[in-house]
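This structure is in structure tokens; I'll ask about it shortly.
Removed from the display is one protein chain of the complex; every other protein chain stays in position.
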Amino acid sequence: MRSPARTESANRFSREGALAAPSLFSIQYRTHNALKEVKVRLTRDRIIAFSVLLPSLILIAVFVYGFIGQTVYISLTDWGKGAALAVNPQMHLIGFDNYKELFTSFLHGRFRQDLINAFFYTVSLVLGSLALGLFLAILLDREPRGEGIFRTIFLYPMSLSFIVTGTIWRWLLAPEGGVNVLPSFIGLPAGQFRWISSREQILTFDWQSIPAITAIVVSLVLIFLAVRTWRKGTHKRALIVAFPALLLILWAVFGQRMVPQMLPIPERHGFNLATIGVSIAAIWQFSGYTMALYLAGLRGVPVGLHEAARLDGATEIQYYMRVAFPILKPITLSAVIILAHISLKMFALIFAMAGPDNAATDHPAVLMYLTTFRGNKFALGASIAVILFLLVALFIIPYLISSYREQRRRAS
Amino acid sequence: MTTKITWARVLLYATLITVAAVYVMPIYMTVITALKNPADINLDTAWQVPPHLNWGSFSQAYDKLGPNIMNSVILAVTATILSSMLGSLNGYVFSKWQFKGNDIVFTLVLFGMFIPYQIILIPLFQTLRRIHMYGGLPGLILAHVVYGLPITTLIFRNFYAQIPSSLTESAQIDGAGFFKLYLSVIFPLSIPGFVVTFIWQFTQIWNEFLWGITLTKYSANPITVGLAQLAGGQAVSWNLPMAGSIIAAIPVLLIYILMGRYFIRGLLAGSVKG
Partner (left out) sequence: MRFTKLLTIVLVGVGLLGMFGTVLADDLSGQLEIFSWWAGDEGPALQALIDIYNAQHPGVNLINATVTGGSGVNAKAVLKTRMLGGNPPDSFQVHAGQELIGTWVKADRMEDLTSLFQQEGWTDVFPAGLIKLLSTDAGIWSVPVNIHRSNVMWYISANLVQWGVQAPNTWADFLAIAPQLQAQGIIPLALATNWTANHLWESVALGVLGPEKWQDLWDGTLSFTSPEAVAVWDMFGKILQYTNDDAASLSWQQATDMVVNGKAAFNVMGDWAAGYMSTTLGLTPGVDYAWSASAGTQGVFMMLSDSFGLPKGAPDRDNAIAWLEILGSKAGSDAFNPLKGSISARTDSDLSLYNAYSQSAAHDWQNDIVAGSLAHGVVANEGFMNDFATVMEMFLTSRDPQQAANACDAIARQNGIGE
């Protein structure tokens, strides 16, 4: 008598076997039942899985999305004009007036510059931490003696609170007594840069020219994509991509008169050199984290690969550029997420380093805090917060979409 | 294996030592300022070692910070353990259990990482009051656990995605349900993931200031608040806050020194992949 198990598997894989096997019905019945049992268990487990997840989802729904909703609502009111701190404060819906005011009133020039500052802060923190972290990781990957000590030294700034970091670096960057004094210890003249007291600004542009600048940046990206598509051979597609780029450039150069004035008077904005000091402190604090990430990644490169590359005659530089870096790409994406999250928390660092009213180093998060809790303008503060949130969203959503697509790809 | 003393090697060490010196510079500044007498602290002598070491700064700072340290320990340990456990379970669900809209829900959860804390300060306060959890450590723990969920879930989800599905499938065929699968397969492998979340969450929670000061009453103040009290006032004697920050940083620093290697190993084990 053939064993039921063998017959079952034979049933599964050959129709001939199915036709030929004795007591077919009973075996199929048993198989069907077994599979059904697994399926039921699976469904029940899925329900359990979802219910394990549910409390977290509810908490996030309330504490994140509920509160965001409340903030958005507040930003559409006029809470703050009048008795803001009454037991039942008067709030009237005024639509998008707060947002309009932020972008067009000349009193809010500080806010507009803060947006520019926020852009530069995030870019410096991300690029700086990634670059320095990668550099240190490569150094440590060479396995020097005392690697553990070096690693701890580079990692420990992460253990400090932003407030502590801010206070210490404020001292270090004091123009008359901090790092500026160091060159004098070896006979060179003392540094003259005013660090966070500096009011210098480079790369200045007029706020009114932002549409034009955006158009040019977008068209450059499109041209880059067009060139890449052309190289791949699909000429027609390249031309389709290049065409709007050309239109945008033409519009940026010639069509500015068609755009309505956003502000009554020209307003200069630019890259505040004072933010460099804050960025240095932030990079000091977080490059250890990216170093740890990259070190882990480099260590994760299969052992044989390095040897093989060396045997093939590749120099160390070639090894890093051609073999290691591509493997590190997913790490970079993950690090960018964390660093973007941190750049929002830079509020505490800026507050401790530069104080509440240093316009050169200001950030929308600081402005929101002051507007709300010092100026009692709750609705205006809420609008600043919403704009900040949207900016972060803008930055994060492309990452999330690409990660989502990759999940899909991996699953299928 | 002895490495040859080449120019490259010398350069390597020189670079490492220089960069390390730059990194240590702020700590040097903190330590010497902490050891100065208040009257000796000014810009001109900022870099100089104090003539007399004022160890009293540390005992003074410790006296003021003592109760706060205890609060912070309770807060950080509890909140870290809770948010890591929840993150592990959530990450397990997201990575191993497919249900409709899995990815969208995960994205929505992840988004919670990006709220600036100032936005939710007032609603958070009002909500905690409504559920009678304002003022003590439990409320603060709740806040940290909830807002720590996105990142711990992210870390664990990425980590568990590395576990080959053949492992889980064979356990499932052997009859393991949701929890049995977690306990027998997933959890034993999770140690590196836990190391990463522990270190990250502990640091974040230990160093957080704004909620600490808004959501707790005096007796439950964590150490960041205590530090701010030291640095408050109109005429600050800077040796105290500097000594205080050194004391405040010690527990976390110890964790980094002791667990730094496991941190890297944990990152290596898969939480790095995007």
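Order of writing sets the labels: A and B. Residues in every chain begin at 1.
One rule holds in what follows: contacts are C-beta pairs under 8 Å (C-beta built on N, C-alpha and C of every residue); 3 or more make two chains touch, one makes a residue touch a chain.
The structure presented is a predicted model; accordingly, all values stated were derived computationally and were not measured.
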Problem set entry | Residue of B:Y23, B:F58 or B:Y134 in touch with the missing chain, whole complex considered | B:Y134
Seminar exercise, completed: Where A:E37, A:E143, A:E176 or A:E316 are the choices, the one touching the absent chain is A:E176
Exercise. Which residue from A:R110, A:K232 or A:K329 sits in contact with the chain not drawn here?
Worked result: A:R110
Exercise. Looking at B:I199, B:A231, B:A248 or B:I264, which residue reaches the missing chain?
Worked result: B:A231
For this session: Write the list of subunit A residues that the hidden chain touches.
Result: 80, 82-87, 89, 106-107, 109-110, 163, 170, 173-176, 194-197, 199, 274, 351, 354-360, 369-377
Problem set entry | Positions on subunit B contacted by the hidden chain, ascending | 38-39, 42-44, 121-122, 125-126, 129, 134, 210, 213-214, 217-218, 225, 228-237, 240
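One rule holds for everything that comes next: only the chains that are shown with their structure count from here on.
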For this session: Return the distance between the CA-based centres of subunit A and subunit B, expressed in whole Å.
Result: 19
Exercise. Which part of subunit A faces subunit B closely enough to touch in the complex?
Worked result: 38, 41-42, 44-46, 48-50, 52-53, 56-57, 59-60, 62-68, 70-71, 136, 139-140, 142, 144, 148, 150-165, 167-169, 171-172, 174, 176-179, 181-182, 185, 284, 292-293, 295-297, 299-300, 330-334, 337, 340-341, 344-345, 347-348, 365, 368-369, 372, 378, 382, 385-386, 388-389, 392-393, 396, 400, 403-404, 406-408, 411
Problem set entry | In the complex with subunit A, residue positions of subunit B that touch it | 12-13, 15-16, 19-20, 23-26, 29-30, 33, 42-44, 46-47, 86, 89-90, 93-94, 97-99, 103-105, 107-120, 122-124, 127, 143, 146-147, 149-151, 153-154, 158, 172-173, 175, 177-179, 203, 206-210, 224, 227-228, 231, 241-242, 245, 248-249, 252-253, 255-257, 260-261, 263-265, 267-268, 271-274
